[in-house]
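Only a single protein chain was left out; the remaining protein chains are all shown in position.
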Amino acid sequence: MIEDAVKLLRQRGVSLPEIAALVREIQLAYYPGLTEEECLEAVTAVLKKREVQNAVLTGIALDMLTEQNLVPEPLGSIIRNDDFLYGVDEILALAITNVYGSIGLTNFGYLDKLKPGMLGRIDRAKKGTVNTFLDDLVAGIAAAAAARIAHNHRA
Amino acid sequence: MIEDAVKLLRQRGVSLPEIAALVREIQLAYYPGLTEEECLEAVTAVLKKREVQNAVLTGIALDMLTEQNLVPEPLGSIIRNDDFLYGVDEILALAITNVYGSIGLTNFGYLDKLKPGMLGRIDRAKKGTVNTFLDDLVAGIAAAAAARIAHNHRA
Amino acid sequence: MIEDAVKLLRQRGVSLPEIAALVREIQLAYYPGLTEEECLEAVTAVLKKREVQNAVLTGIALDMLTEQNLVPEPLGSIIRNDDFLYGVDEILALAITNVYGSIGLTNFGYLDKLKPGMLGRIDRAKKGTVNTFLDDLVAGIAAAAAARIAHNHRA
Partner (left out) sequence: MIEDAVKLLRQRGVSLPEIAALVREIQLAYYPGLTEEECLEAVTAVLKKREVQNAVLTGIALDMLTEQNLVPEPLGSIIRNDDFLYGVDEILALAITNVYGSIGLTNFGYLDKLKPGMLGRIDRAKKGTVNTFLDDLVAGIAAAAAARIAHNHRA
C-alpha cells in the first residue's frame, strides 16, 4: 500500500526527495553531517507505517473529491477555501507526526506556519487546485521523519 | 452550521435523543437523578462546537461518498469494509471526545467496544450502507457529552 | 532504559506476564490461537519504545511522590483522590496507546472502564498506596500491545 500513497503524492506534485529536503533543512543544524540519503530513508520509513498511509489516502481523496465538486455543502466550500477553523487537516497531520512520538509536534507547527521550500509551492497552487490537506500531510511526514532521525542518532 | 450537522446525522438515522439516551446510560450510575433533558442539553452543547461539526460533516461525507463508489481505491474498500486497522474514524472521534478534555476517552472506548443501544443498530446496518465513521462519531459525541455532565456537576 | 521502566512497574506490583494476560483476554476472540508468548513479546516491544518508557517513568514518579507527600497542593490531593476530572493520567496513557496508531483507543477505554484482571487489583490498592497513574499506564500498554498484534496478523 506504500505504492498507493507514494503514487498519490506524486500525482499531487510531491516527490519523496522534496520531502527529504525539508527534513534535512530542519535537522541539519543539529546533525551537521546529515545526508540526503538518510533523510530519504527516514521519509520512506514513515510512509511504510499503515496509519500514515491511511491518513495520506484519506486527506488527498478529500482534496481531489473537493476539486471535482463531489463533496456536499457546506463541507465542500470549507475545504476549498482552506478555512483555518476547519482543523481536520491538522488532525490527520497530527496522526502522522505522532508515529515517532510527540517530539515531532514542534517541527510540524514550524513547517506548517512558515511553509518553507515546496510547502510554499503547494500552498500557492494554481486556481482550481485544492491542496487543503496536502500541505499539512507533507509537513506531518517531514516532522515525523525528523523525529525518527533524532531517535536514531541517540540509540 | 449546527443545523447541517444535525440534519446529516438524522439523514443517517441518528437522532439527538438517541445519543442522549446513550449518555444517560453511561452516567446514570454516577448521577442518579440525571434526566433525559440534561443529557440532551449536553449533546446539543457538544454539537455547537465548530470542531465537532467539522468532524461530523467530514466523517459522514466519507461514509456517503464511499456508498456512492466515489472514493478512489484502495481507500474505498478500506472504508466500505470498516477495516479495523484504518484508524482515521477513531482519530475523528477523538477530536470530538477531546472538546471537554481527556476524561472522555474512557467512555469513548467503552461505547466503541460494546456498542450498546443504537450504536449496535448503526453497526449492523443493512448491506450497502456504509457507517464506518458514523458509529465512532456518535460514540465520540456521547462520550464528550458525558464529560460535560461530569464537569458541570463539579463546578 | 527499558530495565528502569520494567523494574519500576514490578516495584509497583505489576509484572509483564500479567499485562500480557490482559492483552490475551481482549484479543483471544479475534485470534483464537493467540499464545501467552506472543502477547508477552508484544508487551515487551511496546516497552522498548522510548516515549512509552518516558510516560511510565513520569506517571509512576508522580504516584510515588504523591504517596510521599512531596507533591504540592492542591495537586497532591487531586492525584491522591484519583479525581476523575484530573485527566493527565489519561493523557499519558494515550501517548502510550498511540505508538501503534489510533486503533488502540477503543481497547484502552474498554480496559480503563471495566478494569478486568489485575487492573481491578491495582485500582483497589490498600489505603496509603497511590495508583492514579499506574492503572491507566498499564491499560495503555495492554491496548498498544493489542494493536501491535492486530497489525502483525495482517502484515
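Each chain carries a letter (A, B and C) given by its place in the written order, and its residues are counted from 1.
Simple rule for what comes next: a residue touches a chain if its C-beta (ideal position, glycine included) is under 8 Å from a C-beta of that chain, and two chains touch if they have at least 3 such contacts.
Fair warning: this is a prediction, and the values are worked out from it, not measured in the lab.
Asks: Who touches the missing chain here, A:Thr44, A:Ser102 or A:Thr129?
Replies: Answering carefully, the residue with contact to the hidden chain is A:Ser102.
Asks: For subunit A, enumerate the residues touching the unshown chain of the complex.
Replies: Touching the missing chain: residues 84-88, 90-91, 93-94, 101-103, 105-114, 150-151, 154.
Asks: Give me the subunit B residues in contact with the hidden chain, please.
Replies: Against the left-out chain, subunit B lists 49-51, 95, 98-99, 101-102, 151.
Asks: Spell out, residue by residue, where the missing chain touches subunit C.
Replies: Against the left-out chain, subunit C lists 1, 4, 50-51, 54-55, 57-58, 61-62, 64-65, 70-72, 74-75, 78, 85-88, 91-92, 95.
Just so we're on the same page, only the chains that are shown with their structure count from here on.
Asks: Quick check: how many Å separate the C-alpha centres of subunit B and subunit C?
Replies: 26
Asks: Starting from the mean Cα coordinates of subunit A and subunit C, work out the distance between those two points in Å.
Replies: That pair's centroid distance is 31 Å.
Asks: Can you check how far apart subunit A and subunit B are, centre to centre, with Cα atoms defining each centre and the answer in Å?
Replies: Each chain's C-alpha centroid was found; their separation is 27 Å.
Asks: Touching two or more other chains, which residues of subunit B qualify?
Replies: 85-88, 91, in rising order.
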